[in-house]
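Pasting a structure below so you can have a look.
All protein chains but one are shown in place.
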Amino acid sequence: MAGVLNTYFRNIFDTAATVFEGMAVTCSHFVRKPTTIQYPDRTDVRVQDTLPYRYRGILEVDLDICTGCLACERACPIDCIVIDAKKDKATRQMMLNRFDIDIAKCMYCGLCSEPCPTGSIHHTPEFEGADYSLESMLRRFVKEPVAAYKPKKVEDDPKILPVLERGMRYLDEFANPDEEEKGAEA
Amino acid sequence: MSVAGFEVEVDRGSGLETEEMTLNMGPQHPSTHGVLRFVVKADGEVMRRAVPDIGYLHRSIEKISEKVGYHGFMPYTDRVDYVAAMFCNQGWGMVTEKLAGIEVPKRGEYCRVIAAELNRISSHLLAVGTMILDIGAITPFFHAFREREKINDLLEELCGARLTYNYMRVGGVAWDLPPGYEEKVLAFLNQLEPMLDEHYDLVSENTLFRGRAASVATISAETAISYNLVGPNLRASGVRYDVRRDEPYSVYPELEFDVPVGTGMAGEVGDSFDRYYLRVQEIRESVKILRQCFQQIPDGPVVAKVPRKLKPPAGDAQIRVESARGDMSWYAVSDGSEFPYRCKVRTGSFAAMSIIEEISQGLMLADLVTVIASLDIVAPEVDR
Partner (left out) sequence: MLQQFLDSLIADGVFGGLPRDIVYLIGMAAAGALVVFGFVLNVAGVTTFVERRVWARIQSRVGPNRVGPQGILQWLADGIKLLMKEEVIPFAADARLFKLAPFIVTIGFIAAFVAMPFSSVLIVADLNLGILYITAMTSLVVVGIMVAGWASNNKWSLIGGIRAAAQIVSYEIPAALSIFTVILVTGTLSMQGIIQQQGWGPWDWFIFHSPFTFVGFFITFISLLAEGNRTPFDLPEAESELVAGFVTEYSGARYLFFFLVEWGNLYVISAILVTLFLGGWQAPPIPVISDSAVGRNVLEFLTFFLKSYFGVVLMMWIRATLPRTRVDQLMTTCWKYLLPIAFFNFMGTALWVLVFPEGFRFAEILLTAVGFGLLGYFAYRVAFHLRRSGAQITLSPLS
């Protein structure tokens, strides 16, 4: 009997004490600063600018430095990249007729930007991908056929130089380990 | 009479006719964590039977592997268990390395363990948080997710994505730790520990929570083994089995950590509370492992030289990874071509799902959500 009564009052006391403690924890949150941010318009800097360098957002292609090697098309596991590159018989130059990326299909895995020799195809920190139609999510990068970039020993074209520098920096930061792999492939 | 595949017993003898109610819980129900469906046969508030119905999230991931090759399948493994994708990455990496005989550099292995343990913490935080949410308390869920969000930020910095990491590659990891990463992770761990203490005061100690979870759906060690439960669910029943300790892989032999088991601190050994609390304890163990990793990590390359067109010799290989949901087994067959001939994943959630029918008999309706949450079932992992 005494044991039963003891448990009875112990239960009441335990409940009261633990509820008291829990209320103290939540009460202490009344004066803590909220951790959420007010996306998208009440942040100090754009959210895109706060993302780390490796962030894998929507894909972008710098056609100026695209060599037309098709490495990204081969690496893509879901075939969302379609490239049509042909060697022009007359000028003996690689011509890019088509470079499409279906963003609706893309799963942002980053496998395409690793084998790229110049850093042409790369992820941007842009992540707001919502759109009204599937068609508009198909990014066509080639408007009219252009010549593919030909890697030179020393790049001297002032127009291409900054783009290539960005690409190589991207490779250093993002696709670093593949430096060794290229040897293995060749 | 037959309703939805069930024979409904109708008592016509006693004038007062009563029949059991067939409730359809899911696939759209707030507490089924994705698309699970249960056909519940209930007598008022008491469940007679709850039969899980799986297949709503089947995406043929194993079949896809036969079409995309060894490197290209890595991002797909993220989708096997999107709450703890690192382990699936690691599993596929390890099974391919075993097939092709590739040695992973030491630093690569440490990077893998760091990423995996961070992911284990985030997965357990999610499991713990959603269990409390299902039991009806809202705040601890947000607190758990606040901490999980910080891990997401850390992993985003490490590999560029918050959920589908695709961090590991065959032969190592894709990227080395970014500069200043150690300080950031350690700062996070330092503030995580007081948060866990606070969480203990707010939830684990709370009598109402204990009343809901303790002695509910107790799984004995024998039942757990016979239903092939793995991971935290098995350990909560008192079986001290952890792949990291018993079949060590990667650099786990070099690390010191405990394997906590259920002690029945609020009720019986193997009840829902034990399964919940075991995850909280495992978070603390992961914190320990992470601290050691940063002390021991050597310099060097993070990925081995692997040809872009990987053609492992014909044969098969099987490896096991201790995922956040337990022993995750990967089996792959190679026929010597650049595509796997066959791949099979055995996941912890599937076994946990099958035990629900057995342990749900005679529980209250409200306990079903507790059981689902305490077993930490992730629907995509069940179906793949």
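When the chains are written out, they are named A and B in that same order, and each has its own residue count from 1.
In this section, a contact is a pair of C-beta atoms (placed from the backbone, for glycine too) under 8 Å apart; a residue touches a chain by one contact, two chains touch by 3 or more.
The structure presented is a predicted model; accordingly, all values stated were derived computationally and were not measured.
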| item | value |
| --- | --- |
| Among the chains presented, those that the missing one touches | A, B |
| Sole contact to the chain not displayed, among B:53, B:66 or B:198 | B:198 |
| Contact partner of the left-out chain, one of B:79, B:106 or B:143 | B:143 |
| Selected from B:121, B:135, B:229 or B:356 as touching the chain missing from the view | B:135 |
| Touching residues on chain A - with respect to the absent chain | 11-12, 19-36, 38 |
| Interface with the undisplayed chain - residues on chain B | 21, 23, 29-31, 45, 132-139, 142-143, 146, 191, 194-195, 197-198, 201-203, 206, 208-209, 211-212, 364-369 |
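Keep in mind that, in the parts below, only the chains that are shown with their structure count from here on.
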| item | value |
| --- | --- |
| Residues of chain B that touch chain A when the two form their complex | 68-69, 71-76, 78, 139, 146, 149, 156-161, 164, 166, 169, 172-176, 178, 198, 201-203, 205-208, 301-303, 305-308 |
| Chain B-touching residues of chain A, taken from the complex the two chains share | 11, 14-15, 18-19, 21-22, 24-26, 29, 35, 51-56, 75-78, 107-111, 114-115, 123, 174, 176-177, 180-181, 183-185 |
